[in-house]
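Have a look at this one.
Apart from one protein chain that is not included, each protein chain of the complex appears where it belongs.
And now, chain A:
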Amino acid sequence: MSIEVSGLNKKFGDFVALDNVDVTIPTGQLTALLGPSGGGKSTLLRIIAGLEKGDSGTVNIEGVDATNLPAQKRNVGFVFQHYAVFKHMTVAKNVAFGLEIRKRPKDEIEHRVNELLKLVHLSQFSHRLPSQLSGGQRQRMALARALAVEPKVLLLDEPFGALDAKVRKELRDWLRRLHDDVHVTTVFVTHDQEEALEVADEIVVVNEGRVEQVGTPDQLYDEPANDFVMSFLGEVTHLGGASLRPHDIELETAPRMAGAVEGTIARMVRIGFEVRLTVLTVDGDEVSVVATRTHARSQRLEEGSTVWLTPADGATMVPRMAVAG
């Protein structure tokens, strides 16, 4: 296992950023730390990198106890949300920085820089200053710079957070392909569940300083450990005592199934092929349901109709939390 964090605590004043966190990150995989802002995921990443120090607990990187190692000695690559470029250096110089520090021979540095710039598709920009690059290009340069020192692990803190939606999507796909080529153990922080589900091999859900669940995207989506994980990975509604996805509710105009909950359609919105309904049940719950347009039409659903709701076969359900998210 590449990174092992155990018993990690971190407070900023009264604010508990990390609360006794244990997490293990597998070698050679692309792992996402997913969670809401202020949940502690960036703090965890920064402690792994040595940019922040935990109050207690240990960090082990590739079998070496790194808890008290300074950032300089950890040999991790770090990519920042806002690129953190060295403004006065050219793209090539930026990438060469870590190698120059390590006093590698000049021709070796040049060779490696060229290789990396090719990898991140920036070869023709090597003599530009970072200010002459777009945001996406700057972030690719930052990535090349981090990879130059052949880090044991690559850590990315909301790497696409400052980019616009289209570039973010492109870079996300590109990062996935790059990782398939380079195979360095990579951890990235994101608050975007779609990004995590799409790119990561494994996802660590972090909330309020605790690890809520660790698993593959499928595991997390299909078997969420609790209501929080479920609601964070997608839309959630509540039916009876359970949380489930709005598209996992079956809707009938007659009480055919046992245990079906009766309700009235309060609102109906059609968006393309799907219909989003809000149903007020006789228990006083407000349930969101997503149906296909065809289904809605064949059942002649309209606002005010009485319907019966049941969870679909194989629906993902977890018991509802005391305070609904």
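Just so we're on the same page, contacts are C-beta pairs under 8 Å (C-beta built on N, C-alpha and C of every residue); 3 or more make two chains touch, one makes a residue touch a chain; residues count from 1.
In the analysis below, contacts and distances are computed from a predicted model.
Asks: One chain is missing here; what is its name in UniProt, given the choices "Alcohol dehydrogenase", "NADH-quinone oxidoreductase subunit J", "Cytochrome c class I" or "Sulfate transport system permease protein CysT"?
Replies: "Sulfate transport system permease protein CysT"
Asks: Of A:Lys11, A:Lys53 or A:His82, which sits in contact with the chain we cannot see?
Replies: Only one of A:Lys11, A:Lys53 or A:His82 touches the chain omitted from view, namely A:His82.
Asks: Given the full complex, what residues of chain A touch the hidden partner chain?
Replies: Considering the whole complex, chain A reaches the absent chain at 49-51, 70-78, 80, 82, 84-89, 93, 97-98, 101-102, 121, 124-125, 128, 132-134, 136-137, 142, 145-146, 148-149, 170, 174.
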